[in-house]
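Removed from the display is one protein chain of the complex; every other protein chain stays in position.
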Amino acid sequence: MDAVKRYFRSPAAVVGLLLLLVVIAMAITASWLYPRDPLALAGRPLIWPFSNPRFLLGTDNSGRDIAAQIFYGARISLLIGGVATLIAVVIGVLIGAFAGFYGGKVDTILMRITEAFQTLPNFVLLLVLVAVFGSTITTVTIAVGIVSWPAPARLTRAEFMSLRSREFVQAGRTLGMKDIQLILGEILPNALPPVIVYASVVMALSILLESALAFLRLSDPNVASWGNLIGLGRDVLRVQWYVSAIPGIAILLTVLSVSLVGQGLNDALNPRLKSR
Amino acid sequence: MRILSLAGRRLAASIPTLFLILIGVFLLLQFAPGDTVDAMMAQMGGGDAATARELRKFYGLDLSIPMQLGNYLWRLIRLDLGFSSIYGKPVATVIIERLPPTILLMTASLSFAFFFGLLLGVIAARGVNKWPDTLISTLGLVFYATPSFWFGLMAIVVFSIYLQWLPAGGFEDIGAVQSGFGRTIDIAQHLILPTLTLGLIFLAIYLRIMRASMLEVLNLDFVRTARAKGLDETRVVAKHVLRNALLPMVTLIGLQAGTMLGGSVVVESVFSLPGLGRLAYESVVQRDLNTLLGIVFVSALLVILVNFLVDLLYARLDPRIQAEG
Partner (left out) sequence: MSAVDNPILTIDGLSVKLPKGADRSHALNGVSLAIAANEIVCVVGESGSGKSVMANAIMRLLPGEVAIDGGRVLFEGKDLASASNTEMRKVRGAGIAMIFQEPMTALNPLRTIGDQIGEMFEIHTELSKKEIKARVLGLLADVHIPDPAQAARAYPHELSGGQRQRAMIAMALALDPRLLIADEPTTALDVTTQAQILKLIKELQSRRNTAVLFITHDFGVVAEIADRVVVMQHGNVVEQGSVKDVLTNPQHPYTQQLIAAVPPLTAPPPRALSDDIILDLASVSKTYRNGGFLGRGVRVTHAVKSVSLKLPRGATLGIVGESGSGKSTLARCIIRLIDPDGGSILLEGKDWAKLSRDEVRRETQHIQMVFQDPFASLNPRRKAGDLVAQGPIVHGTPRADAMAQAEELFRLVGLDPSAIDRFPHEFSGGQRQRIGLARALALKPDVLVADEAVSALDVSVQAQVLKMLYELRERLGLSIVFITHDLRVAAQICDLVAVMKDGEVVEHGLAGEVFGNPQHAYTQALLASIPGGDFARSRVPLTA
């Protein structure tokens, strides 16, 4: 495949993919390397990193192993990022496809709703949703997905609007295809690549949103989330700043890897057409 | 004047959006466990069922949900946002007290992100694929991936705790009663770190968009025309490329206004700024639903206002806008 070849030609994309694979490996091996509950008391509180071989990354203010929390946190970040992105993209593509394909009144109504979601600051809406439905990992994931769908919806709509007047779609119509055949068979395969690329942006933002929520102690306190740990470390920031610093770097690298993979996909899937 | 009427029409069109939001969030809040009276009772340290019933009647909470919604919207038209039982004053008063730091923070962050995003984007695009471009683009990616609250905390560690250059939080020094210039300097010092923290991700976004937009415009036919006229590269960029490349940036301000306001919730919490974002956080923690709904209303209003200004600016930059009906 040309696209795969083009992807691996970019060093940044390869680095991104490697980083992402490391994070995935951490998530998979977490329970094998750290069979104990990462939120259970493990040792003396506030051990500095690299000072005790048992706790390579030290311990937090409650004496829990930071390394274990980082490994388990990878699971939470990937899970929330992945599922929330899936929710956002599915809702977005559905709404965007209908609005863009049918136009007119359907479009007006759907775009009004999208606009309403975009006018309300997404983090404020997230706060409202958490205030109403509580902060278990399920509700937080769904809430993050719900506040993230408008951007993919707009993108899909724009793609559909430009594609539906393209001659090959009109040709499909003159061949007697039904709307659903046109949407699924003719337009969607051509509209999807930019949406897939944008999904990486949604995923990066989802991970950041959840970690911010966790930092404010509004996410699920019963899972090892990187944001939770940063929030906890804030209490000892003056001296033991490493408790906050380490999980922050984990978030940064994860989001960076997702962005790099997204950019690599973009260059691989949408090569600039040389002529025309 | 066409510009104004055009933007005005867009503004009028956002009124239904505003009501849609309010109705949606109002109904959503009906699912919330506990209401204002529960919160008040908790505040007072408990009370009997009869008092609760009376309070509910007083606040109209015993009515059916459509009636309550109707009441709320009717009060809203008269700009009455209700009463905050936690703060013991009208919600409107609480919000107005908290508005200035947020607006100041947003304006500062936006200006910072826009200006430096523009500058770095132009530099990167002028030397595309050379080392300044690689450096700037990499920096942009890292900034984009940095969680703002974490950046804020680390900035506090470095600049407030170790270097002790800047205050770690708050809006101004409460101890020293200052006036005029001294106070301005003091507030500015308090806002430097929050501005950087909030602006960082937007800086990353703006520089990326500006770079892409510059590269796209540089490929357009009229740039070739400008070169064929004998213009040097600096004038080509300054007189032909820049304004065209700015258009997507301006659009982005409007689209990102909501995200920026949302980001201020986190940043204000990190730096203990008494702003709207922190108020939103407090009202969630304290279950002060009246205040939360008020904040939803005001922040939507702010976003609509920013978009109105962006429309005006855009129409000023692009003469084609006025041609469309």
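Residue numbering begins at 1 within each chain, and the chains themselves are lettered A and B in the order written.
Heads up, the rule we're going with is that a contact is a pair of C-beta atoms (placed from the backbone, for glycine too) under 8 Å apart; a residue touches a chain by one contact, two chains touch by 3 or more.
On a predicted model such as this, the values are computed, not experimentally measured, just so you know.
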Review point. Looking at B:58, B:74, B:165 or B:222, which makes contact with the chain not pictured?
Key: B:222
Practice item. Return the single residue from B:66, B:180 or B:230 that touches the missing chain. Key: B:230
Revision key, fill the gap. Among the options A:109, A:171, A:184 or A:239, the absent chain makes contact with A:171
Practice item. For chain B, enumerate the residues touching the unshown chain of the complex. Key: 9, 220-222, 224-232, 235, 239-240, 243-244, 317-320, 323-325
Exercise for review: Using the touch rule from the top, list residues of chain A that touch the missing partner.
Suggested key: 166-168, 170-178, 181, 186, 189-190, 276
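In this section, only the chains that are shown with their structure count from here on.
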**Study point:** For chain A paired with chain B, centre-to-centre distance based on mean C-alpha positions, whole Å
**Key:** 22
Review point. Which bits of chain B are touching chain A when the two form their complex?
Key: 14, 16-18, 20-21, 24-25, 28-29, 31-33, 141-142, 144-151, 153-154, 156-157, 161, 255, 258-263, 265-266, 269, 280-281, 284-285, 287, 289, 292, 295-296, 299-300, 303-304, 307
Point to revise | Partner chain B, residues of chain A touching it in the complex | key: 112-113, 115-116, 118-134, 204, 208, 211-212, 215-216, 218, 227, 230, 233-234, 237-238, 241, 244-245, 248, 251-256, 259-260, 263
